[in-house]
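With one protein chain withheld, the remaining protein chains of the complex are depicted in position.
For chain A:
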Amino acid sequence: MSAQSLPQPTAATRRLPRINPVYVLVVALILAIIVMNPAFGEPTGYMNFLKRVTALAILSAGALYVIVSGGFDLSVGSIMTLTVIGSSMLASNDPNSTYWIIPLMLGIGAVIGLINGLVVSYLKVPSLIATLGMMITLNGVAFMWSGGAPRGYLPDTFRFFGRYNITDIPVISLLPIAVICLVVFGVILWWGMHRTNFGRMLHAVGDNQQAARLAGVPVERVRISAFVVSALTAVLAGVILGGRAGVSVDIGSGFELQAITAAVIGGAQLLGGRGSVPATIAGALALEAIFTLLNLLGLAQPVRLVVQGLILIGAVAFATYQRKRAGR
């Protein structure tokens, strides 16, 4: 085969960096919201929006690690629930408890992620099933722990991350702690995925597991680490969500699918090998923006679910179509 038969990108496509459509989508949705509700353009409007989206954004970026490695993690929503319920049960209204509860919850999260990873890597249970089992188990544990009704409260020290705003800041006037968390964890997760050997190996394992093994990638260690990252971000998302919304028994339910939807909107390949942390965070923003729009239009919760389902299917179909057009 000669050079002529290679698909040569035209000069134009080579010079213009290809913009992920998710960024265009986010901008368009936010403009639409501002048109319908000018108050959204004020700092209290968009900062509250960002605050609301933080838990999902961090969660999605963590779940992306598992998706890029070629798996699914359905247990993240139940880890969020366990974090909120467990923290409220352990805190017994003691403000000083936060300092040991959050590290403890992160430890529990790491163990859960480790178990997910070991079951998937060594017992060869498909990740969809392994983490579905984990999700049911953890929901049961949270239910038993709480006795079926939310008891106890989260102390203010715990709720600091999800609820507190720094006020009297020039230009933006207020800055929620949650938004700082989003930036900090977003950067850490971006660095891990896009600037380390680990991130490159995640992509390789998700792209072609057998080839990865023969190229010397420690496939099991990489896959297990992805599940641990995913579970840890679920704990962080739980802390932020619990802080913002308080205690309820099914607080995390549905988040696992929202996280997958956000990653897919951000252009992640569902069977692994491709995915971007910034685009996934943008995907979470887009999803939340759509929900906000539906709210403004006065549509109720059931419609929200219908829309989320359609988006998931539509995003995958769109990505497949684009790839086909690009030559494969």
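Please note the rule applied: contacts are C-beta pairs under 8 Å (C-beta built on N, C-alpha and C of every residue); 3 or more make two chains touch, one makes a residue touch a chain; residues count from 1.
The working rule: contacts and distances are computed from a predicted model.
A.B. asks: Leaving aside the chains you can see, what is the UniProt protein name of the one that's missing? Options: "Anti sigma-E protein, RseA", "Sugar ABC transporter ATPase", "Chitooligosaccharide deacetylase" or "Sulfatase".
C.D. replies: Missing chain, UniProt protein name: "Sugar ABC transporter ATPase".
A.B. asks: Which residue among A:Val217, A:Leu232 or A:Ala286 touches the omitted chain?
C.D. replies: A:Val217
A.B. asks: For the chain not shown, which residue from A:Ala57, A:Ala91, A:Ala142 or A:Met201 touches it across the whole complex?
C.D. replies: Touching the chain that is not displayed is residue A:Met201.
A.B. asks: I need the residue numbers on chain A that touch the omitted chain, in ascending order.
C.D. replies: 1-3, 5-9, 14, 192, 194-201, 203-204, 207-208, 210-218, 221, 225, 269, 273-274, 327-328
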